[in-house]
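Heads up, one of the protein chains got dropped from this complex, but the rest are sitting where they should.
The first chain written gets the first letter, and so on, giving A and B; residue counts start at 1 in each chain.
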Amino acid sequence: MILDVNGHAYEVEVEPRRTLADALRKDCGLTGTHVGCEHGVCGACTVIVDGEAIRGCLMFAVQAEGAKIRTVEGLAGETLHVMQQEFERHHGLQCGFCTPGFLLLAVAALEQAPELNDAQLLDVLAANLCRCTGYQNIIKAVSAAARRMKEG
Amino acid sequence: MKRWTGRPITRFEDNMLLRGAGRFTADLPSPKYMRFVRSPIAAGKIESCVAPEGVVMITAADLEGVGAIAPMIRKFGYVPIEQTVLARDVVRYTGEPVAAVIADSEEEAEDFADSVMLDFRPGDAVVTAAESLLARAPFIHPGMDSNVVVRTAMTTPGHQAAMAGAAHLVRAKIRSRRQSALPMETRAGHAAFDVETGRTTLTCTAQMPHLVRTAIAGLLGMDEADLRVIAPDVGGGFGQKMSLAAEYVVLVWAARKLRTTIAWVEDRRENLMASFHSRDIEIAVTGAFDADGRFLALSGDVTANVGAYAPYPNTAAVEPLMSFTELPGPYDVKEYSCAARGVITNTCVSAPYRGVARPAITLAMERLMDKAAVVIGLEPAEIRRRNLVQKFPHTTPAGLVYDDASYTETMAAALRAADVPGFRARQRDALAAGRYLGLGISTFCERTGYGSAAFAARGMDIQPGWENVDMRMDASGKVTARIGASPHGQGLRTTLAQIIADTLGITPAEVTVIHGDTDDTPYGWGTFASRSLVISGGASLIAARKIRAKLIDDAAEMLEAAAADIELGDGFARVAGTDRAVAIAAIAGAKNGFADEGFYDPLGTFSNATHIAIVEVDVGTCKVKVEKFVVAEDAGRLINPMIVDGQIHGGVAQGIANALLEEIVYDETGNILTISLADFLAPTAHEIPPIEVLHRETISAATITGAKGIGEGGTIGAPAAVLNAINDALRPLGVEIDEMPATPARIFAALQAAR
Partner (left out) sequence: MKTCGFKYHRPESVAAAVALLGALAPQGGRILAGGQSLVPMMAYRMAQPGHLIDINRVAGLAGVSAGAGVLRIGAAARHAALARPVCGGALGAMLPHIAGHIGHAPIRNRGTFGGSLANADPASEWCTLLATLDGGVEVLGPAGERRIAAAAFFNGVMATALRDDELLMAAHLPVLQGYNWGFYEVNRRAGDYAMAMCLVAYRRVDGVMTDVHLGIGGAEAFPRRLAEAEFALNGQPVGAEIFARAADAAAAGLDPMTDHNMSADFRRHLVRTAVARALAGSVA
């Protein structure tokens, strides 16, 4: 089976029960997607599938055949993505474990709806758990990135 | 001359983490995976444990010769209860590891574990401390005549008289419900046996890699040199990863026995069920006050439900003893009497979680102060003002020495920022409209950065505390600092680089901090107890000063000047007031680099803060919304203010969670009910309000960098501020709540009771 991840084709052979998160980590070698709870609450496994943020632990890899998958490894080009830059500037990460999930959650939301205001961004960000930052700087970082992404 | 300490420079850690190129333990590939078969019951005898044909299984019977985890303190009648790394004959808590299976994948390992047939003879489980203290309760460990694992008491000579002479006696009884640190990364280990060298490398999510090495080597009867422990990127610890996981011991044993590589990745259900719990504590306090609201005496009684075994290295005594020692907090209490006990139950082991017992003792004292304020007719801030320690050094009844600090000043700053009069007007208007707003204060001081003397005083067999730093400047002027502390999000690679750069006159980017690998770093005690910047920072400063002295001497010679006239900065050694300079890199090149080490073992220092929470209690839903949170803190010199703020934000969030949301629940048979994140409720971005942080920097001689510890303050003060705010909001209804988390169900029950 082919998984299309960050524009590359990964040939993988997996049991149906292997989740997309686990397949990305173990079969594609992309360990940037993290597993925090395996029951769809913490959002650490958030990836973008066909333009939408989804929980990688709640989708089986076989279901993602033919879809365009983006993981944190695909965000940066020559330089860090605007979202990554703002997380760094605003100290939006400490241990870094929840960070890939938040990055993709925020990027997907803003790509779909660039005009999100701060209250709507808070609704978006409430989808994922962070234990280190108390969310203060994540909110600042995403707000700043939203402004920059809108300006293009 | 550019200085780096005090600046909010962005972190060196971030680039890799942002790209998803962090290296967490579960990221390592492995040919084999281990999974634990865990007890489904809280107490009983194992009758049989049988794996199907073809399933490789390890039980206690295979582990002859492997030691039991039995940390020791030689004080207070502590009983060194033992935990075999796999349950042998008897299980003592739901989730206790009974066996381990090995498979080629995590999926298969889980199938194998589920296929193991476990037969038990269930026994009577005791779940609460109260049950466990009853005379008829079964004794959970052999050789004991009760379930009390440690007890202590003290009374100062004038205590009785002071209580008798009081104008007011005020009582408070608080209940802190069981917590779990919930790091986003669960525990994991990856043990690789090298057939050529006979050494095993354990990569694991530990906060104290050197101690893990010492402990496991000891338990397995192997040479420490044959075990290398690496703590790579660690996804949060908060203390939960400071205590030795029995699972690591089994993992290393199996890798060596099978001469292969095996990984263990804890899942979230296991993490909630069987990783360390904390703070299941009840504290009763009585304050004796004079007519002016001044503390004459304090009585305390502490019961901590410490679970079924003892965490290594802190022992099962850590929470009750810390409560006993630190209860008076920032208040000038002259006469003190306290009795404290740690009680064993058939529940998961309790171990330090950010703040340890301090959130509970702060809740007790801060509820007491608020109740006393009402009884005596003083404002909450005023009664605190009259009792906060103001002269330093201050020695507490239990013998702690508080160094220079700013308890009253930070409270004043917090009150100003919270605009109390403005709030009171808003509160009155809201009440008239049937809405309940409240403001709560908590003040506390926090013991941080303490070295081996403090651990020795506890009577621990293992006496952590000091730190070594090995520092090298190479011939090109680049510095490497190898440290024994082991960060899990604190930004030590950045903050230590700032300290070292300032001392040596170079930039932080030229400093590389190496940590986490026992092969590459000097022995150290890891990261916990708000210590790593204070102690590793102190040791780094000492090492850097030694190299600085050599640089200055060499520069003086090269520039034909007096050493006293040499300044280091911006990459150069310069004769002060002239333009005669030589590049630091050139000095290093000429001398083929420098090497030195720093050792620091401080007595410890106390940071302090005041927290203020503003809440609204919706009596229709019994939910509490925290509208605003203010922290005025003093942790001495801020090395990197952005990182300091981050630590405070995270700690406050966990404190708010403790106050309102998070609770591990057992039913009366010892079955754990909170085994998913749908039951154990962590706060999202919606539950944490904007947090305003104000800083003071009281520079104390007790810490050579001037920095005090900052890691735990948020969790210590926040719960009491929130609880006091809830009580302030509901006072018109005659409601008092002294239990955390103050869930909607508890608030409803309190409202019913008040009617």
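What we mean here is this: a residue touches a chain if its C-beta (ideal position, glycine included) is under 8 Å from a C-beta of that chain, and two chains touch if they have at least 3 such contacts.
This one's a predicted model, so the numbers in the text were calculated from it and none came from an experiment.
Colleague: Give the residue, chosen from A:Ile69, A:Val82 or A:Val124, that touches the chain omitted from the document.
Modeller: Spelled out, the listed residue whose C-beta touches the missing chain is A:Val124.
Colleague: Could you tell me which of A:Ile54, A:Met83, A:Val107 or A:Ala144 touches the chain that is not displayed?
Modeller: Touching the chain that is not displayed is residue A:Ile54.
Colleague: Among B:Arg268, B:Arg482 or B:Arg531, exactly one should touch the missing chain; which is it?
Modeller: B:Arg268
Colleague: Residue-wise, where is chain A in contact with the chain that is not depicted?
Modeller: 15-17, 19, 22, 38-40, 43, 46, 52-55, 57-60, 62-63, 105, 109, 123-124, 126-127
Colleague: If you put the missing chain back, which residues of chain B would it touch?
Modeller: Per the touch rule, chain B residues meeting the hidden chain are 106-107, 110-111, 114, 267-269, 620-623, 661, 665, 667, 673, 676, 678, 681, 683-684, 686-687, 743-745, 748-749, 752.
What we mean here is this: only the chains that are shown with their structure count from here on.
Colleague: At what distance in angstrom does the C-alpha mean of chain B lie from that of chain A?
Modeller: Chain A and chain B have C-alpha centres separated by 29 Å.
Colleague: Across the complex, what residues on chain A touch chain B?
Modeller: 15, 17-18, 22, 25-26, 30-39, 41-42, 44, 71-73, 75-76, 80, 84, 87-89, 91, 93-100, 103, 122-123, 125-139
Colleague: Hey, which residues of chain B end up touching chain A in the complex?
Modeller: 8, 10-11, 13-15, 17-22, 24, 26-27, 29, 106-107, 181-186, 233-236, 238, 267-268, 488-491, 642-643, 645-646, 648-654, 676-678, 682, 684-686, 688, 690-691, 714
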